[in-house]
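Remarks on the structure that follows.
Shown here: the complex without one of its protein chains, the others still in place.
Labels run A and B following the written order; every chain starts at residue 1.
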Amino acid sequence: MKVVAQRPESLTDAPFHYCPGCTHGIIHRLVAECLDELNLREQAIGICPVGCAVLAYDYFNCDMLEAAHGRAPAIATGIKRLLPDRLVFTYQGDGDLASIGMGEIVHASGRGENITVIFVNNAIYGMTGGQMAPTTLLGQVTTTSPYGRTAEQAGYPLKMAELLAQNQGAAYICRTAVNNPANVMRTKKAIKKAFQTQMQAKGFSMVEILSTCPTNWGLSPLEALEWLEKNMIPYYPLGEFKVS
Amino acid sequence: MAKGRVTFRTERCKACELCVRFCPQQILSLNKTMINPLGYHPIAVVREEACNGCGICALMCPDLVITVERE
Partner (left out) sequence: MTKVLMKGNEALAEGALLAGCRAFFGYPITPSSEIAEYMARKMPKMGRTFLQAESELAAINMVYGAAATGNRVMTASSGPGISLKQEGISFLAEAELPSLIVNISRGGPGLGGIQPAQSDYFQATRGGGHGDYHIIVLAPSGVQEMMDFAMQGFDLADHYRIPVMIMAEGTLGQMMEPIIVREPVTDLPPKPWATTGCKGRKPNIINTLHLSPEFLEERNLHLQHKYKLIQEREAKAETFMVEDADLVVAAFGLMSRIAKRAVMDARQKGIKVGLIRPVTLWPFPEKAFQEAAEHVSKFLSVEISMGQMVEDIRLAVNGRVPVEFYGRIGLIPNPEEITRQIMKIAQQEGWV
């Protein structure tokens, strides 16, 4: 018998702190598998967000930094400009990237900053306890939209992949999901493609990954996967928005 | 003789059942007779002989609990 699935070298052995069924764990593993398979672990520098993935520096087995809320793309820019041959990636959630860090992400993509952004969109603030995110869907109940988000009061959820794909500096923009095995495989392919885009110095790359938050959605892990498929995918269509 | 084999780091299982839901052979189930240090009923194989080593359980596991081997 030969081993076909085991822990990648680009992850440390630390157990994840995430809630049961939270798909951050799957995405961490996919990022690490791509680093392994492209032999990039020793030249990778990752930047964690503020949010549930704030502790990701304990999990990725490569050089890591922890950023102020939303600033990961600016930090990545500072690193990449001085070490252009390294693989520099940020790992950010929806509040971090699309709310408080909107300025940094738009300008990093606009400059065609040669970095890769792993954007985990679960339509809610996880770490702070389930508040409304810029990607929270209309009607979705959160602790700060207790009667459901309305367009009148809070506007519309932001479609980051579509928004950033308009920038000329963006080289690869893709949206995937991790709600079933086929989509998990597609997500891995997209992450790999994003890393390759960077290593070929083509410019800014981002994979937006629709992810679950069973705890703050108030659903079981399996119900959360269904909720993602029925509610998020229709509003946030999957696919590649920019390839160059 | 099974074509595949799955082994678990049961102490890390959070009983989310994503592996159970997607196993094509339907051979995984929570072990209700056990409670792990995290306080969950951990994952177990109910029909070892039916495992084909496809790896989908490990693909969907958010906590890297599962190692899969294949012929």
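Quick note on the criterion: a residue touches a chain if its C-beta (ideal position, glycine included) is under 8 Å from a C-beta of that chain, and two chains touch if they have at least 3 such contacts.
Only a predicted model underlies this, so the values are computations on that prediction, with no experimental measurement involved.
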If I'm reading the header right, one chain is hidden. Which shown chains does it touch across the whole complex? A
Considering the complete complex, identify which of A:A74, A:L137 or A:L238 is in touch with the unshown chain. A:A74
Please identify which residue in A:V54, A:A161 or A:A177 touches the non-displayed chain. A:V54
Touch list for subunit A against the chain that is not drawn: 41-45, 47, 54-55, 57, 60-68, 71, 74-83, 86, 103-104, 106-107
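Everything that follows uses one rule, which is that only the chains that are shown with their structure count from here on.
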Per the contact definition, I'd like the list of subunit B residues that touch subunit A in the complex. 4-5, 12, 14-18, 21-22, 40, 53, 55-56, 58-64, 66-71
Applying the document's contact rule, which stretches of subunit A touch subunit B when the two form their complex? 1-7, 11, 15-16, 18-26, 29, 180-181, 184-185, 214, 221-222, 225
